[in-house]
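For this view, one protein chain was removed and the others were kept in their places.
The first chain written gets the first letter, and so on, giving A and B; residue counts start at 1 in each chain.
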Amino acid sequence: MDFFFHLLINGLSIGLLYGLSAMGFVMIFKSSSVLNFAHGELMAIGAFLFLVLVSWAHVPIPVAFLITLVGSFVIGFAVERVFLRPLIGEHLIFVIMLTVGLASMFKGLLLFIFGGNLYIYPDFLPSSLGITINTLVIPPVYVASSMTGIIFLVLFGLFFKFSSQGIFMRSVADNQTASLSLGVHVRRVFALSWAIAALVAAMSGIVLGIINGTNVHEITSIGLKVFPVVILGGLDSIGGAIIGGIIIGLLETFTAGYISPALRDVIPYIILVFILLIKPYGLFGLVEIERV
Amino acid sequence: MKDATVLQINNISVVYSDVIQVLKGVSLSVEKHRIVSLLGSNGAGKTTTLKAISGLLHPENGKVTEGSIIYDGVPVQNSSPEEITRLGIIQVLEGRQPFKYLTIEENLRVGTAIRWTKPYKRDLEMVYHYFPSLVKRRKTLAGYCSGGELQMLVMGRALMAHPKLLLLDEPSLGLAPLVVKEIFRIIARINEEQGTTIILVEQNANMALQIAHYGYVMENGKIVMEGISSELRENPDVKEFYLGVGAGGVSRSYRDVKSYKRRKRWL
Partner (left out) sequence: MKKLQFHPCGNFKQRYEEELRIFETDFGRLWLIVGALVLFGIVPFVSSPYLLYVINMTGIAAIGAMGLNILIGYTGLISLGHGAFIGVGAYAGAILATRLGFPFWLAIPSAGLITAGVGMIFGLPSGRLKGLYLTIATLAGQIIIEYVLLRWESLTRGTMGITLPTASLLGMELIDDRDFFYVIYVVLVAVTFITVNIMRTRYGRAFIAIRDNDRAAEGMGIPIFPYKLLAFSISSFYAGVAGSLWAYYMISITSEPFSLSLSVEYIAMVIIGGLGSIPGSIFGAVFIIGLNELLRSATDLFMSMPVFRGFGLNLASLREFAFGLAIVLFILFEPKGLAEIWRIIRSNFRLWPFSY
């Protein structure tokens, strides 16, 4: 039974992490209909930026955290500005291929700098963060990662529901021409969604690094898992991304625990193919409101 | 008393995708605090004229190739919609385009985009004052509202921006006659109480000329007639072709239509 709960908690916190990272992905897709294949690389950039600051430059943790978030925000903004803006209105193929190209570029660059080694962050989480229920021990990393996940989810939920910029972002996703006619700065919204997505990706990259250590190949391959997650949740639903993330996380850990650890990394994709065949637009994709 | 001219369009040509010429030398001027109505059949270029003013030609690959649009002394032809809306020109698109997945109130809040740092509560009240039927729907997703409510919503959304010049594109499209009347009454009230200058594009010439001060008639990308509304309404050609009142109720033969066209060319 302990084993079951252990897996459950493990799966939940990994799943929350997937959900968090998928949220950034969905944000870009919602506002500009761009499928971002470089999402895993954005995660890796965040994780390694944090690594450089913490382990090499010995910046205090909270400061490093802040700098990483700001830095990745700026990177996301710049990526949109330099690479994606010229392609606004271009054919879908080119936009997708561009992100595929960007992914390769970033990955190559990271490998060039850091190589394929595994780096571990210095241990900075207080052990008091761990929770013990009877015989069940939840290590501090899981508690911390779940907490950051939840905090950011709530923050973003509030941002989209109540803040002006959040509402503008949703309006652009909804009807671009109408937003333009009201003076919404659509290009700024695109840039903002990339910046926020990069920030969220960096967040999940850091948390991932705390749990597993950072390795370019590992993080980028986890970055690809946003696809099963968002397909499960529906490409345009932020709430769906979270639920999809949790489902995939649980599925993975239980598969690894009860069936075969080797199957762990493909099971999300097998599920993905089935979902695409049965319920193509995801479990929580928006039901199109059609009226003329 | 004659008010100052606020918008002056000088002989503009608009071309889509570098090949399709839609406007061929359109000139018109709009005086402050007036309602100017733009009439014409489908494809005459009314909507394109509005889009040329509001900058929305951009995303459709259209361009003003000749002439100038002067708003308040500033040339605005081919400026981006972001800049133009910040000058106070807001267009209400044809065919009611609400944000379907946003609630009514969120929809209205998008209208504050050009001055989003300022408080918006009082503007909401102002909009609810003009469109009381929106109040009980404020938490509903716009996708589930009726056509009349949506027309009020998109107009209210534009009002949130405190427009100085409001461009209305066919507000009566697909609405029941009673609702149309209601909408037009509100348009006249907005013009009177807020002092908003309004350009009104309409198929329903009768209604439009009742509230407008001045009118232009467009055909094939050109202005073919203009005048004070009351005069336009009395004009025999307008009467016949736009107001649907045949001279003496006799149906005209095709020959007369041709003579009308010939006459128009000389206007």
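By definition in this document, a contact is a pair of C-beta atoms (placed from the backbone, for glycine too) under 8 Å apart; a residue touches a chain by one contact, two chains touch by 3 or more.
Predicted model, so just to flag it, every value in this text is computed and none were measured.
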For the full complex, contacts between the hidden chain and the displayed ones involve A
Of A:Val100, A:Met147 or A:Ile211, the one touching the omitted chain in the full complex: A:Val100
List the chain A residues touching the unshown chain? 35, 83, 86-87, 90, 92-94, 96-98, 100-109, 111-113, 115-116, 224, 227-228, 231, 235, 262, 265-266, 269-270, 272-273, 276-277, 280-281
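Here is the rule we use: only the chains that are shown with their structure count from here on.
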Rounded to the nearest whole Å, what is the centre-to-centre distance of chain A and chain B, using the mean of the C-alpha atoms as each centre? 44
Could you pull out which chain B residues touch chain A in their complex? 54, 56, 59, 81-82, 85-86, 90-93, 97-102, 106-107, 109-114, 116, 141, 143-144, 154, 157-158, 161
Hey, which residues of chain A end up touching chain B in the complex? 89, 164-165, 167-168, 170-171, 173-187, 286, 289, 291
